[in-house]
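With one protein chain held back, the other chains of the complex are shown just where they sit.
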Amino acid sequence: MAEFIAYLIAGIATGAIYALAAIGFTLVWQTSQTINFAQGEFVMLPAVLILLAVKLFGLPLWAGGLLGIAVFLLIFGAGFKLVVVDPMIKHGVLPLAIATMALSTIMKEGAKDGFSAEAQSFPSLVPTDMVNLLGVSISLQHLAIIVVAFAAIGLLQWFVGGTRLGRQMQATAQNPTVARILGIPVERMVLLTFLLNAALAVVASLLISPIYLAKFSNGETIGLFAFIAAIVGGFNQVRGALVGGILIGVADSLAAAYISTQYRLAVPLVLLVAIILIKPEGLMGRKEERRI
Amino acid sequence: MKSLWVMAAALSAALSLPAQAQDKVKLIDVIELSGAGAAAGTNWKNGADMAAADINAKGGILGKQVEIVHYDTQTNPGNTRAAVQRAIDENAYAILGPIFSGPIGASMQISQRAEIAQIVGGEAAGFTRQGNPYIFRTSISQAAAMPKIAKYLKDTVKAGSIAVVWVNNDFGKGGRDTILPELEKAGIKVTADVSTEQGQADFTADAIKVKNANADAVFVYLNEEESARFLRAAKQQGITKPMIGETTLLGAKVLELAGDAANGVKGHVGLSTDAPVPALQDFGKRYREKYGFSSDHNGVKGYMAVFMVKWATEKQKKFDKKGVADTLRGATIKASEEPGILMDTVIEQNGDLDRESFLAEVVNGKQVINTTLPRIKP
Amino acid sequence: MSPVLEVHDLHKAFGGIKAVNGISFSVNEGEILGIIGPNGCGKSTLFNCILGQLEPTQGAVKLDGLDVTNMRPSALNRLGVSRTFQLLQVFPELSVRENLILAGQEHQGSMLGRLFGARDAGLSDKAEQMIGFFKLGHLADAKAGGLSYGQQKLLDAAMAFMAGPRLVLLDEPAGGVNLTMLGDLKERLRAINAEQGATFVVIEHNMDFVMSLCTRVIVLAEGKVLAEGTPTEVRTNPAVIEAYLGH
Partner (left out) sequence: MSAPAAQNSIASRRPARRIDAALIGLLLGAAILWFAPVGMGRYGTYVLSLWLVMSIGVMGLNLTLGYAGQSSLAQAAFMGLGAYATAILTTKYGVSWYAAFALSGLLTFAVGLLLGFPALRVRTHYLAFVTLAFSTLIWLLIRNEQWLTGGVYGISNINRPDFLGIKLFGALEFHRFVVVVTLVLSLKLWWLVRSPWGRAFTALRENPVRAASLGVDTRAYTLLAFAIGSAYGGFAGSLYAPLVEFIDPSPFSLSQSLFLLLMVVAGGSGYLFGPFVGALLGVVLPEWLRFAGSLYLIIFATIVLALLVICPQGVCGLIERGWHALRRKTGGAR
């Protein structure tokens, strides 16, 4: 039993990481129908930019951090929307999704050539100590990730439901045409979600990189799992990302423990297929309207 | 239809080869610079570049300067094949790389057909068993290293049982498939056989699994970052059993990344810039100065590969491609004769290597060599 | 003579909302039946239930006495039931001619036969005839997406007749069509009805159009049949007047 709980907690901890990466994914999908195949690279890059700023300009860590984050928000929050998404959005989901694939290659190769082909350690914001939870040892870093993931969802829910800005954003997501008629600055709202997405990626990057190290190729795994998490949870719902992420994390952990380490990747995917066939809109998702 | 012709013309222009300068020794390095093998390939590339610079500074090979061209394989067999084909079309004197055994498998027939030496960084046992006389290693193969590990586990660690953690690619699977029979021969029981993914980020579940297996020791056979992540996860889960590894696990990069989680790691090291060999240590120091980070064994391999070509050419006293392979086969290269080879190296008929290796332990974040193991066939 | 189409006690609920709440009627051979009613009275839902695009909660649909409830739209179409849509539904990337050939090809031979048979499935002449009949001659090879709204409406109707259907359900054929074209459309529909004996069911907002075209009219309100009769009878029915003017 203790063993099972250990696997469960490990799964929740990794699941929270996937969730953190998946939230931004669902956000940009909702407001702009963007399937961002570069989401994993979005999480990989801030840590690399920070280390690069420290290395290039000899800045102290906090200053490098601020510079890296600012550059990232500018390029991959606002720039991404204005340069890539805006011109393509009216041409449907697919060309844009492909464009984000190309973007992911640029980010990955850029990080490799501009920074390093090797993994680098990244300083942790949280102490690396261990605590004991239900007889299982868990690191403060993992705990912090779980807490932040839940807090991020909570804050977003509050923001969307409880603030004027958030409600405007919600209205934009649901029906941009009506929102525009109601006088909501739709463009600004969409931009806001992209900035939020980039900011969430920064948070995820700061939390994950101390554990997983900063490396150009890190986005591949994280991106895939975040993608699966978003689908499973329902990628038109922000809280779906949390449910999906944790479910995938736990499924992965338990699969490695009890099914087969060689086939562990298969379990989240089978789960994905089952959920799509039974409830295509995802566990927490809204049904998308059927056009007749 | 005019654009069809234009396209055809553009195509042939793009794929035709530029005229070559004849006054240089052209080595083509077909190497993993992107994809899964990027970290290993970058080390190798740097090592090879350093070797070329060293050789050129001392007047080149038989008076000719060395030129190294690097072609990225994207760690993809099809692309590797294209790159090796290109190397041969461009009249390369010898081919260096790749490191991963899939890409090696896809390209070695081409160099064989062209009768040109291909000096690779792979450690998997299989490709020197296919009777290809043009393939050469730069390190001892898993088939040679794993018996040493098994012996070490039995005699020194005195483990009765072991958990094996390996990465499920040709490198990790190859090592795992080679060591399991050796462990059986040594009477060591495998209590957990844990496969992990290339590029895997989270090792918590694997560490718990290893912990629950409760073996006397853990054999870790992963790539660099994954090794570091596993060591960290193992430390978090409070695994206190000795971690045993082969070369990679005790490499500079892993030690840097794993921090104090690496302390106490032991194992066998084929090539290391920390080995008690002055030439290796000197190489390591110069590499660090030049590239800003420590070289792993792949950097050393890339360096040696170039010097293998140099030695063979100077031995045959002429630029004969086929002769390079013929000269290397069955040769013994002494570091006293050719300092660039760093260690005395015996090349067997099938392209395998035999040379001294080391048993090491990590103490306070540093690799400490305890024992130097002799060659298998002294 | 048995009716071509029989709808028996049809219900359709979306969650708690009963869009169609027990509708029954039948259509005889050669009839032009109009279905009218205020917005949200369940006309389109009724159509979609009859045509297998929505699954009725309860009730049955019969074609020539054969139960076709929940039959897939493509299968129903091959039994001779075709339709037009309220919103434009032509294939914009195909030419007018290709649109028409497509509308007929699935009624020709077998699946494999179509693969190995003629490119136009032997429908070029028929398509030409339709193009002439609906006065689209000068546009035969233009992409349907480039046509004007009214022209697309005509094409939409032409496609519905391409396979020589027994029964055609027209969903607001007059919507958004200008007066000249409206006259054309009405005239074409009458001609087909007379020449081919095709049976029509028309949903329409345009009262004049319905009253002048249809032989019989059904009025729906709140998912139920409110009144039924000839155009004149319906026009003078107090309940109908109430339902319309009450809005």
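All chains are identified by letter, namely A, B and C, in their written order; residue positions are counted from 1 within each chain.
Assume a residue touches a chain if its C-beta (ideal position, glycine included) is under 8 Å from a C-beta of that chain, and two chains touch if they have at least 3 such contacts.
Since the model is a prediction, treat every value here as computed from it, not as a measurement.
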Displayed chains contacting the withheld chain: A, B, C
Residue touching the undisplayed chain, where the options are C:102, C:182 or C:225: C:102
Option from B:60, B:126 or B:160 whose C-beta touches the chain left out: B:126
Contacting the left-out chain in the complete assembly, out of C:40, C:92, C:137 or C:183: C:92
Positions on chain C contacted by the hidden chain, ascending: 51, 53, 72-75, 77-78, 82-83, 85, 89-95, 98, 101-103, 105-107, 111, 114-117, 119-121, 141-143, 159, 162-163
Residues from chain A at the interface with the omitted partner, ascending: 35, 37, 83-84, 87-88, 91-96, 98-99, 101-103, 105-106, 109-110, 113, 220, 224, 231, 262-263, 265-266, 269-270, 272-273, 276-277, 280, 291-292
Hidden partner interface residues of chain B, rising order: 1-5, 7-8, 11-12, 14-17, 33-34, 36, 70-72, 74-78, 81-82, 85-86, 88-90, 101-102, 105-106, 109, 124, 126, 130, 168-170, 173-174
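Heads up, the rule we're going with is that only the chains that are shown with their structure count from here on.
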Chain with minimal offset from the mean of all protein Cα atoms: A
Most distant chain from chain A by Cα centroid: C
Whole-Å separation of chain centres (CA-atom averages), chain B against chain C: 72
Chain centre separation in whole Å, for chain B relative to chain A (CA means): 35
Euclidean distance of C-alpha centroids - chain A vs chain C, Å: 48
Numbers and ranges of chain A residues touching at least 2 other chains: none
Multi-chain contact residues (two or more partners), chain C: none
Contacting residues of chain A [partner chain B, same complex]: 3, 6-7, 10-11, 13-14, 17, 109, 112, 116-121, 130, 137-139, 142, 208, 211-213, 215-218, 220-222, 252-253, 256-257, 261-262, 264-265
Residues on chain B engaged by chain A in the complex (per definition of touch): 33-34, 36, 38-39, 41-42, 168, 193-197, 199-202, 204-206, 208-209, 212, 224-225, 228-229, 232, 236-238, 253, 256-257, 259, 293
